[in-house]
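Starting off with a structure, shown below.
All protein chains of the complex are present and in place, except for one that has been dropped.
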Amino acid sequence: MSGVTLALDLLLGLSLVWLAWRTLASPTLFGAIVLFIAFGLLMALVWARLDAPDIALAEAAVGAGLTGVLLLAALADLQQGDNLLPVREPLRGWLLQLILALCALGLFTLLTLALLGLPSPPPSLAGQVLPRLDGAGASHPVTAVLLDFRAWDTLLEIAVLLLAVVAAWSLGSHPHPNPRIVGSEVLQGLVRVLLPFAVLSAGYLVWRGGFAPGGAFQAGTVLAAAGILLLLSGLGRPFNGRHWLWRALLASGLFIFTGVALGTLLLGGGALDYPAGLGYGLILAIELGLTLTIGLTFIALYAGEQDAAEERE
Amino acid sequence: MRISLPHHRYVTALSWRTLLALWLWWILAEGEGGGWGFGLAFALLAALASLPLLPPAPWPPLGPTLRGLLRFIPFFLWQSLQGGVDVARRAFHPRLPLAPAIIHYPLSLAPGWPRIFFLNTISLLPGTLAVSLQGDRVQVHLLDGRGDPHKALRQVEERVADLFIPHKHAMDEKENG
Amino acid sequence: MGDWLPLLVILVSALAGLAIFTLRQQQHGLRIGLNLGAAVLKLSLVGVLLAGVYQGKEYSFSLPLMEGAELLLRPDPLALLFLTLSALLWLVTTIYAIGYLEGSPHRSRFFGFFSLCVSATAGIAMAGNLLTFLIFFELLTLTTWPLVIHRGTRKALHGGAIYLAYTLCGGALLFIGTVWLYTLVGPVVFTAGGALPEGHGLSEHTLRWIAFLLLAGVGVKAALVPLHGWLPTAMVAPAPVSALLHAVAVVKAGAFGVVRILYDVLGIALAQALGVTTVLAVLAALTILWGSLRALAQDDIKRRLAFSTISQVSYITLGAAMVGPIALVGGLVHLVHQGLMKITLFFCAGNLAETLGVHKVSELNGAGKRMPLTMLAFTLGALGMIGLPPLAGFISKWYLGIGALEAGQWWWIGVLVLSSALNAAYFLPAIYRAWFRPPPETWPEERSLSARHETSLMLLLPTLFVAGASLITGLFAASPNSPLAWAELIVRREYFP
Amino acid sequence: MILALLATVLIGAGLIFFIAGTLGLLRFPDVLCRIHALTKADNIGLGLVAAGLALLGGSWAVAFKLLLIWLLVMAAGTTAAQLVAGHSQAEDER
Amino acid sequence: MNPADLLVWLVLLPVLLAALLFVAPEGWRTRLGQLGTLLCASLALLLAWQVLQHGPISVALGNWQPPLGIRLHADGLSALMLALTALVALPLAAHAPAWFVRHEAAQSRAGAFFWPLWMFQWAALNLLFLAGDLFNAYVGLELSGLAAVALVALGGQRAALEAALRYLLLALFGSMLYLLGVALLYGAGGVLDLTLLGAQLEADHASRAALLLITLGLLIKTALLPFHFWLPAAHANAPAPVSAILSGLVVKASFVLLLRIWFEIFHPIGLGGAGEVLGALGIAAIIWGSLQAMRQERIKLLVAWSTVAQLGYLFLIFALAVELAWAGSVLHALSHGLAKAALFLAAGNIVLALGHDQIHRLHGAAGKLPLTFFTVALAGVSLMGLPPSGGFAAKWLMLQAAIDLGRWPYVVAIIGGSLLAAGYLFPLLRHALAGTHDPRQREGERLLSRWLEFPPLLLATLALLLGLMALLPMSLLSGGMPVSLR
Amino acid sequence: MNTLLLAAALLLLLTILAGLWRVVRGPTAADRMLAAQLFGTSGVGTLLLLAEAWQQPALRDVALIFALLAVLALVAFVRLRHEGAE
Partner (left out) sequence: MNMALWFTLVGAALAAIALHAFFSRRHPLRRLIALNIMGSGIFLVLIGLARLYPGTLPDPVPHAMVLTGIVVAVSATAFGLVLLRRLARLGRGET
């Protein structure tokens, strides 16, 4: 048992490092992206190994799926014709290379020393979380931390998410790169079946998040993946950001979350101090709003605001 | 002749699909109780989402018939197992017995789901891989072009056509006419 | 907070300046009104202050800025000596400048800064502690710089850059010295006999450094050799500005600062003990001689006057550094006298330049015939500078000489005599040319500014006024209301508090 | 016990197919052949492993879930195989 | 309203406004943004007043007390920085719409998107000033960084986008280092709350490594000398109102965080010579930034390099770790915030009015834009640290600290920095003052609207007045002085 | 049984890594794209095995997401690659 586990751990760790190295050293951008996606998938296995299924879920959705698609979309745009993106040669000069290598080595040594010197067992907040789960709105510890004990972080994280969309749209429209219509029939057939199932899975993940690994983020990502597939297969069109309703939907998660925070504040309980008994319901409402927002956000980040004019073209 | 109002058709499809989705929900939840309200809501949502994507045909509500499916599944499983064994045999073989070839196979199946089913199926069967669809001809890649691929493909096409009864009739008419 | 009067004196010209900025070029009347109104108002306020202080009243205004650092305005007799001079000369110079700048661009800007500059000078005069002094000292730099480069020519810009480089560095030294002293002993409030508390426990070494920093800081503005380099190049400014720099504000602020630091910060006894006064006196003497020598070599009138200023202002420093009441009286009274005489000379130079286009000594031939009143004023000023009795300059030099003897440092008399001889050597040829040489057929660039008078009245009257003043202060030096009497009052406080 | 044995056999068989798939991926001469290997062998491999695990899972729901996942992978896999094949073909023809 | 609620409102209100502004039709955004600015600014000033009256205020979010929950904490430092942000925001709300309307190079959408982005930035700044939790601060840093990059990109031209991209990469890299440091600190201390961490941390490998990483990360964001290279391009190519925000406020946020982390967590356990290094880097930044500023030919680049130099002053506190220097440093942050915002807005006005910002082509521009150049001069006075500005008061305090400690190189650096600042600011004024009046312009004609000219003037005046009212911020500060400095 | 399942997972991981060699090597873009396919099936298999071995039902959900998202990556590969790339 322990021998196999040990081998598994060693293999996972070493292959992770190897893959990271290959990814970053890949001679072509496309190769780097492909390997990065593989890296994300391997990461998910490592999270599973480290008893972090929530993160494994998130990594499977993001690292393996979304980031990859976003990177590929960017690559597609970059490689259309010759663009003048500032690409300089790799760092030249042995001295600079040496300094850089020393820096990297230094970071590794620093971290190793620090990590090996940590107190054992390390101090932690786990002892604080677990006894308070009864008073929290969710029985899954990670969800309780995310949406109750440290809900403030999550609220701001959603703000970051919306900010990313606002920021992306402020640059002007970026229609998703024209997909090539190869084998669309087969693909469309798949998407037609997959999409309803993705909606169902998203719901399942949200529901599950209340008491077990899962949650709004993973669910939202699944929705986003479904939406992007819809775009890629040519079945759907990007939404029109000029319409306020779309923007309102994009911001809905943040509205609900801030609404809850300010509502609890105005009711005199202190921000995000859920009234007794309402915790679960409020968290659920927040999670549903977040799922929608996250899903739409990533779609919007993939294929940005479409101008009405471009729509007509 | 059965007269069906469009909205009636949709309501029926929605109900069936919601039920199906609820069953899937139960599967996803690994049989755990609770969350049925939630499940119902999302099952309904999923069913709703499916309506524009898979517009309910007049009859039957799902493309393949149940009878067709029951006949098709064992065939499919057996064939794909064979496909796996075939590939595994070639992969393990020290001399790599391969003779790749590409053929163009004229399709007689109706466009839409029958063709999609066909393409997906042959991609899992021994030695064949659908590469692209060009009009009514499908480009098929063969691991070993030495047999009679057309015969095997014709067999599969018939099996798939069996799945879709109305379409089969359409095909028969086409052949007869 | 305390009394608002000192603050009001500063604000009058500051607010007037800010208001003038907003005026458009054509709002001529309003600008003149504001200018003169503010100048008159300020002069009268100063008059009230003067009367009050004369009666022994003490005014004080304070505004805490930081912990242990406050803005303190406390006009003492020494402050009023300088304040009165600057307020009076501001009025005169304003009138002169209105005439001088007739029709030139950016007048609103010019007069705005002009007023601000006088505010800063008033602040320097009334500063009650070292921090306040520093603040206004720096403000003076800032507000005079735009005036120096006002003409916008390449030369003007160059002069401005040099002016800034010198004065900002000086300000920086003063800044360090000030902070150092504040750090060591807390607020440095100007006190007769020295501001350092009893038993401050500072080493001589530290004190010498601080003294060096402070004196070098003010020394730049006082144009002490070797810190004088900015002054001749700053000559390119319009004549009223030169008058302001040389007679009213900048160099005076420097010389005034030397007196303040020697007497009210370090205390003269300590300064002497540290050897600071000796060094200062030697430097002053060198400056006096060197300035005169350089002046001798200049043909450009304003440049000649500039070097003369370098030399003359150091009389004040010398008087302060000789360590003796009588010498100090000489120095202080020279603050006023030099101001009056030098402003006369600059006004005259301005008149000549504006009316005849004469810029050089060699072009002065027969100027006395063309512009008798201007040249009369010039002669009065120049003779005063040389130290001819009974003109103002003589009084100063007399006191300085007696002071040297009293302090047992007779050798300074040699310096004085030599300097007077040099003064004569560079002023007399000009006077000679103006009165005794025939005028040329055409003047370099003659303009008719007035049909009836030799030049515009706005230029002529202020010139005559200051010339008269320098004559009167000399003639009536013994009267109880003369600058001399006031200087004696100050010295009595310093030496016999 | 028999169940466990059966499961072991199924999983073991599945693994063999996985190995075959990878071997094919490494050994086969061109892209299209490699796609054959990966798609078919791995699909069967996963199906067998899932079947083995379904026996161990001890609940119908889990078994169905495994089946669902397998079907999902299979549908995705065949679609993907055709897409990649089509893509590779298109690149070759240029 | 409960004073503790103010802290929450100060973060949530701008967030909510940002979302609303994003959703609102573009035509409504300016009015809504201005209204929102008024609200947020009043709240900030109200909080500052409350802190002045009653001392520091803390709130535990969701009523979960630290170590489990997250704490927001408003002490004197927070109150001052919040007030600074509000004071910059108010004139900006008047200036920015007018500027974007007139600026042709910025696309029309830039004006519309400015508001939501700026509100996000404001929320992030407020959060960073109030953060009592290390990880919460990380989220704040990311919020601030992303908003800042997007704001830079509003410039729209190639140079702006390139600068934005570079800024983004480095900002993210900085956040990564910071997060790594936080991870190590959590491993070593098991808590994320600043105060609690400070109480229980020991000087072991992990905490030293954490200090190093966090400091490096925040230095990149604050653009201290060797990490300054992203700043000039980003700040100079952004639209003027954005430059004002970035130079005046954003870089201060990471600095304030650094201050807190150093003096509340690490100072008690002793730092060895680390502070000296930062101080020396600060000196180097003053010198190098000023020298570069002197060499620039564009006003906005000059001003941006000046930011590099002025930021150097902030870091002297790490070497002169005494109360006076602390006060001086904070005062400098305040006065620089106001003056730099004024200067960038004025530079933007110059670009609008003249169509360029080449210093050598300014001939007599002061005649055309007297108010704008008066603003430049006033702001310059504060940057040079000349009396009676806020910059002067700050330098006074820093000098006192340096002299008190006998650190003469720092004395020279502080004073030398002023002179160097004069070396790049006066030539700018000189070009503007020199030269003759343009006859084509009618006397008294306004090239710029009042909405463009008065807001920067107000800011510059505030920077100047700060020197006369330095007691107010100092009395606020004395309440929140870190224990390690007292 | 657990050890067996873990060993199986280990083996699957090894096949994945071996397959990655092809991904790194190429030579064609299509070869690289197969990475997603490889993980889509072998990765899911590994996760399912681990879920059973460690009794973590959540890992089956991870596998589900794997399956869903691996398609996305692959589709994106194919659809977003333009002529002339690489």
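Order of writing sets the chain letters: A, B, C, D, E and F. Residues in each chain are counted from 1.
Assume a contact is a pair of C-beta atoms (placed from the backbone, for glycine too) under 8 Å apart; a residue touches a chain by one contact, two chains touch by 3 or more.
Here the structure is a predicted model, which means the values were calculated and not measured.
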item	value
Missing chain: touched chains present in the view	A, E
Residue, one of A:L130, A:L245 or A:L267, that touches the chain absent here	A:L130
Touching residue (missing chain; options E:L39, E:L165, E:V322 or E:L354)	E:L165
Candidates A:V4, A:M43 or A:V222 - the one touching the absent chain	A:M43
Options A:V4, A:A38 or A:I55, residue touching the unrepresented chain	A:I55
Touching residues (missing chain, whole complex) on chain A	5, 9-10, 13, 16-17, 20-21, 23-25, 29, 32-33, 36, 39, 43, 46-47, 49-52, 54-55, 58-59, 62-63, 66-67, 70-71, 73-75, 77-78, 80-91, 97, 100-101, 103-105, 107-108, 111-112, 115-116, 118, 120-122, 124-126, 129-130, 141-142, 144-146, 150, 153-154, 157, 160-161, 163-164, 167-168, 171-172, 174, 215, 217, 294, 297-298, 301-302, 304
For chain E, the residues touching the chain missing from this view	135, 138-139, 142, 145-146, 149-150, 153, 158, 161-162, 164-165, 168-169, 172-173, 176, 179-180, 183-184, 186-187, 192
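The rule is simple: only the chains that are shown with their structure count from here on.
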item	value
Contact-richer chain pair (by C-beta pairs counted) among A-F and D-F	A-F
Computed distance of Cα centres, chain E from chain D, in Å	57
Separation of chain B from chain E, taking each centre as the mean of its C-alpha atoms, in whole Å	62
Centre-of-Cα separation between chain B and chain A, whole angstrom	33
Touching two or more other chains - residue numbers and ranges from chain F	29, 33, 36, 57, 60-61, 64, 68, 70-71, 75, 77-79, 81
Contacts with two or more other chains, residues of chain C listed in rising order	none
Residue ranges of chain A touching chain B (in the complex, touch as defined)	182-183, 185-186, 189, 191-193, 195-197, 199-204, 206-208, 235
Chain F residues within the chain D interface of the complex	1, 4-5, 8, 11-12, 15-16, 18-19, 21-22, 28-31, 33-34, 36-38, 40-42, 44-45, 48-49, 52, 57, 60, 63-64, 67-68, 70-71, 74-75, 77-79, 81, 83
Complex contact set, residues of chain A against chain E	86, 110-111, 113-119, 122-125, 128-129, 132, 148-153, 155-157, 159-160, 162-164, 166-167, 169-172, 244, 247-248, 250-251, 254-255, 258, 261-262, 265, 269-274
